[in-house]
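Contents: one structure, followed by commentary.
Missing here: one protein chain of the complex. Every other protein chain is in place.
All chains are identified by letter, namely A, B and C, in their written order; residue positions are counted from 1 within each chain.
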Amino acid sequence: MYNFRNDYSEGCHPKVLEALTAVNGESVIGYGQDAYCAKCADLIREQCKAPQADVQFLVGGTQTNFTAIAAFLRPWESVICASTGHINGHEVGAVEATGHKILSSQVGADGKLTPAHIVSWVEACRDEHVTKPRLVYISDATETGGVYTKAELTALSECCKANNLLLFLDGARLGCALASGANDLTLADIASLTDAFYIGGTKNGAMMGEALVIVNPDLQPDFFRMKKREGAVLAKGWLLGVQFQALLEDGLYFRIAAHSVEMAQALQTGLKELGIPMLVDSPTNQIFPIVPDALLPELEKVCTFEVWGKADAGHTTIRFVTSFATPRESVDGLLAAVKKLV
Amino acid sequence: MYNFRNDYSEGCHPKVLEALTAVNGESVIGYGQDAYCAKCADLIREQCKAPQADVQFLVGGTQTNFTAIAAFLRPWESVICASTGHINGHEVGAVEATGHKILSSQVGADGKLTPAHIVSWVEACRDEHVTKPRLVYISDATETGGVYTKAELTALSECCKANNLLLFLDGARLGCALASGANDLTLADIASLTDAFYIGGTKNGAMMGEALVIVNPDLQPDFFRMKKREGAVLAKGWLLGVQFQALLEDGLYFRIAAHSVEMAQALQTGLKELGIPMLVDSPTNQIFPIVPDALLPELEKVCTFEVWGKADAGHTTIRFVTSFATPRESVDGLLAAVKKLV
Amino acid sequence: MYNFRNDYSEGCHPKVLEALTAVNGESVIGYGQDAYCAKCADLIREQCKAPQADVQFLVGGTQTNFTAIAAFLRPWESVICASTGHINGHEVGAVEATGHKILSSQVGADGKLTPAHIVSWVEACRDEHVTKPRLVYISDATETGGVYTKAELTALSECCKANNLLLFLDGARLGCALASGANDLTLADIASLTDAFYIGGTKNGAMMGEALVIVNPDLQPDFFRMKKREGAVLAKGWLLGVQFQALLEDGLYFRIAAHSVEMAQALQTGLKELGIPMLVDSPTNQIFPIVPDALLPELEKVCTFEVWGKADAGHTTIRFVTSFATPRESVDGLLAAVKKLV
Partner (left out) sequence: MYNFRNDYSEGCHPKVLEALTAVNGESVIGYGQDAYCAKCADLIREQCKAPQADVQFLVGGTQTNFTAIAAFLRPWESVICASTGHINGHEVGAVEATGHKILSSQVGADGKLTPAHIVSWVEACRDEHVTKPRLVYISDATETGGVYTKAELTALSECCKANNLLLFLDGARLGCALASGANDLTLADIASLTDAFYIGGTKNGAMMGEALVIVNPDLQPDFFRMKKREGAVLAKGWLLGVQFQALLEDGLYFRIAAHSVEMAQALQTGLKELGIPMLVDSPTNQIFPIVPDALLPELEKVCTFEVWGKADAGHTTIRFVTSFATPRESVDGLLAAVKKLV
């Protein structure tokens, strides 16, 4: 079986496990108040060229999204995002659970939000009988693997500033976005263009963990209390600092992402050569082949994957995802298997 | 330095790390839908003699408390607990964040709630202009190390049934409660006397994780959605199943707890012999010596601990906590050091 | 000036004021626990042929919508409605403020939801990573004046039952819906086809007040506490019972509605004869003419109205609303004025 089910379907990268093992016998102060987290936060501020940033470690993506959004907003304020945004369709209403409406825009197949989407909501909400849009949520990479260019992110950032909106970037797959051939952004660019974003660990080599970078000083006060209130403080908090240190101190995070993207791109290219169309030409570590329904049972015998949705009466869009744990042999093996099948 | 700061101030038990390491190379389905979690849930049902129970793995204690409580209650319902209860004083209003009022009762130094406390709130809330008490929250062990006897838990359970109240037991330190000399309860007793409870992993050998046992079938539907909504679903959910399997399959969980309790009791006995009084005679792994303020700087040189509060003008209550990682040498060493100091 | 701004832009019907004046000197028990409310609730149960119904009086529509919805749902459940539904677009996220996501469907110009819309959401939400649809919200009349037929409401009701969904009907303008020529429903039909609905007072002759009829017994327990928790209990609660008694005891409510509809229909017919198209052919007391932008300043000199939205580059949709206080002279006068203008 070739595994392409998900990038959170394996444990952590061996180097991360090694780092966790190395500190396992130590006695450390809890709740992230330790030296490992402090040191790693410094490292992140440095790599982001954002000395003023507050770095907060949380356990998972949904948790990071709603904790940050609810911490940043006043009760009557709402969130603009793509209708395909993770907070809108995969988190059981976690943002609404904190009392905030999501204003979703239909976007293109690449999942990217544009200033036009934002302006449209701002104009629709001038009436005081509706919520006040205050935060724009985007993901890089998007849910369908899309990547924002520096020009695009700059335009979004300027549009947000012009409309008194905060810009929040969900970086659950930020590693693969930055490692993509379609990318021209750096961590420092993202830090300078957003109010807050996170560097996703869970989907890029960590056991668990997301590093939230709150760039805008106005959004920083009391965040620990908010995190605790939402159950988002890990008791053994240093485990997160240790993992991110292992990932970031010598570029492992980006090497993992580069490998994941390379494997996904090889698979995408190979499948296209075999005549299999894609829902969207993804430049990152998720790809979305559209396959004949008859092929599905055959595929299930050779690899793991997820069904993304019906494409038409006879076809289904599926998703293959790669990770640090995807060997070249899996890509080659799957391509060979598909070649036989089609 | 002798470490008595907390039972979540060390990594996981070596056997748990071994189990995590063993599965690290595998590809597993996410979100706790995997075979490890399923198998471990079976084991827990078996050990609890509760075949009907739903077992849900969550990451931390605060998260487990408010997710369960909010899942079980209707909006106008409230929670009865001891004023020293963890949900009342250590979780930044996480229960209130879900919209529910906490009705707290002043309890004795042992932190235990009694039927009289419950009845008092029930009577005070007959008026429809106040919340309706619907759930009783207790901890075993309590915040000050107290342990419920079978007679006490039975009385609470009967009082709850008589008043149409749910009984929820926070088991963050359940291991040490069950391992205590003061205990006569089994896991199966707890399962039969409560509507839901959890077996705490974080403070008894796991890296992280709490196993919530929802015994009452009425409270089980849709719990996964609730968990996801609260950010309490770990993406690599099998990591929790694997840890609890390692802890529970051959009694490691109870051996860890027995050791922790033994160390704490040895320390408590020793300190009392040295003339140091206790806030309360704790039968578990937390002890609460009352020390002269002048002793504090000296103690800080030899061991880690937490300040619990002022006892009187010249004395402070401190807390020593033991864990799987507390060697006998630490207990003996600290006692020797204190002997010199007093 | 001819007044067509809104049906809540006048005080109450003279008969309602008379009833309020008649009881003003009395001493009455507060919070709706009085004999006026009890008697009026009986009357409503009788007129609805729903002896099991719980009748609750609330002050306004937004309040009634979110209080009922939040009382009926569990935290992870969501609401299906038309994208034009009042709860989705005119209540500043009041439903989301209670923690529930709204799943909105694009509907036709008449604002009516169909079983197909419902089924589509049910199918989209089978995945446990999204909210569970549990309640369908419709309005009769709709936001654009549409009216459900008995066949349509029956189909919705059956679809809801088949999918374990509650059906809630916002009756802010129920009077005009029932008085419409397009209607074949009775109060009793609505009571038998929904789980809960309300008879709107504010927009049909009352000073304020909505009579919520909770037909489904499962939804009735503890509603007073929920109402109080949401600030929806009027201290001098009998004022609501007195008003609804005056409106319902001899058919005043329906005479007011019939008059309102008659006036609006006369205006709609007249405007169409003058060549002015409508956004939708409304059978109730709101009509939606599409007028050249150049006409707006002229219209503002002769009547009050609201701007509904841009129709195209040179045209604007406006809204005229009639009420008990709309004299025939206003309709004739406005038509004469428009005739001169076009």
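Keep this in mind: contacts are C-beta pairs under 8 Å (C-beta built on N, C-alpha and C of every residue); 3 or more make two chains touch, one makes a residue touch a chain.
These figures come from a predicted structure and were not determined experimentally.
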Which listed residue (C:30, C:181, C:217 or C:251) would be found touching the missing chain in the intact complex? C:30
Contact with the hidden chain (one of C:180, C:202, C:245 or C:265): C:202
Touching the left-out chain: which of C:55, C:94, C:141 or C:176? C:94
Under the stated touch rule, tell me which residues of chain B contact the chain that is not displayed. 75-76, 78, 89-93, 96-102, 128-131
On chain C, the omitted chain is touched by residues 3, 5-6, 8-12, 14, 17, 20-21, 23-30, 59-64, 66-67, 91-94, 97, 202-203, 207-208, 225-226, 228-236, 239, 304, 325
What chain A residues would touch the chain not displayed? 31, 70-71, 74-76, 98-99, 128-129, 131-132, 222, 224-226, 228-229
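One rule holds in what follows: only the chains that are shown with their structure count from here on.
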Inter-centroid spacing, chain C versus chain B (mean Cα positions, whole Å): 50
Between chain A and chain C, what distance separates the C-alpha centroids? Give it in angstrom. 42
Residue numbers of chain C (touch at least two other chains): 75-76, 98-99, 128-129, 131
